[in-house]
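Below is one structure, written out as structure tokens; the observations come after it.
Here the complex is missing one protein chain, while the rest keep their positions.
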């Protein structure tokens, strides 16, 4: 009889979280927010422009709240991936319990450009990792590579 | 023949903005975000819990992106009301033009408690007013008066 | 033989910290930063204008770094007092160990007015308290009650 290896536990945990965030969070479904990629190397969160996401009818741009939402989701996923990567002796139950308590403590959003475009992609990186708190920086770009917004978020990870 | 007085111009401007934000912003309609009050003394933005706004299925709480959205809307409206109140010689055209360029430069959200409740109300105040930039502090409470989140936002007003 | 009561342990801990911050932190001595009050109800940190603290020779105002320093010290002290107040069964050793690991994770400063004045006082309050992380809001006023700056800081408390 074999037990799952550490790598498998880490990969499974992220795959499970990706599925939940992609398929089972009501607000993500309302917005059409999708998880395109989620592994130990990074996360890509995508949102596709649709009329309901518009915040300024004259300029036809993304509402700032949509930008903040994507950045917050990216930050939380980035912080959790950093936590998962930080140890190689996780038990699945422990990771589930950590995920349940994962939460945003604070977040700063810097709006750089009007949110024009069709497809917006959010990415992030851990800048301070810890067993209790992680800090991440996040970015949102449109499909032309224009940089729409920066985020900086502090997450409770334990 | 009479011209509108300053007070009338100020009141009309805010009433017009309140109507736009309450009725004509697609993302506000998607979320069910409403402007309950908007005058020179303050703003109240309301959002009513519904399943689509949930961010955590186990805890049944508001998605952090909804919180950020309400705080950002409150901050923008608060900054604009402060601008309107700062002069008594506005022309309607000038105010329209200022509204068109109103935008969030940056915002910090502090998440204080899980977003539990049925009705959430956002309020705000100007802490630094200026002809070009205003800084506001915003709060979100639930119907039991529990404080869900703080916001601090810097807005381009001119 | 008697043991110190909880209240005594809490009071002693804050008095000890106040003395260290008032007398034994080299950078506080360089700036002339003083702890005027520190108990479970609040903290008052004072700085007196002197030529070396000036950041703008034309305007003769406090350097923004001095403002940030006072706000950060206030926030750390406020977070620690909140931690001390949160339990009534502290052991002195535990509190010392918590103090050693107390640290600022992130801080936002909002500069509201030029730092004009002779005596500046910083005060704060906890807005999110926790065993691991606390978030505080801080204010700096001059001796005329003018509000110079706001701060918001997230502190590691455990």
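Brief remarks on what is shown
Just so it is clear, A, B and C label the chains in written order, and each chain counts residues from 1 on its own.
We take it that a contact is a pair of C-beta atoms (placed from the backbone, for glycine too) under 8 Å apart; a residue touches a chain by one contact, two chains touch by 3 or more.
Since the structure is predicted, the reported quantities are computational estimates derived from the model, not experimental observations.
Within chain A, the residues in touch with the undisplayed chain are 108, 110-113, 127-128, 135, 137, 147, 150, 152.
What chain B contributes to its contact with the hidden chain is residues 105-106, 108, 128, 130, 132-133, 135, 152, 154, 156, 158. Mapped onto chain C, the interface with the missing chain covers residues 24-31, 51-58, 63-66, 68-70, 72-73, 100, 103-111, 114.
By our rule, only the chains that are shown with their structure count from here on.
As for how the two copies chain A and chain C face one another, over half of their interface residue numbers coincide. Centre-to-centre, using mean CA coordinates, chain A is 26 Å away from chain B. One inter-chain figure worth recording: chain A and chain C are separated by 34 Å, centre to centre, where each centre is the mean of the chain's CA atoms. Along chain A, residues 105-106, 108 each make contact with two or more other chains.
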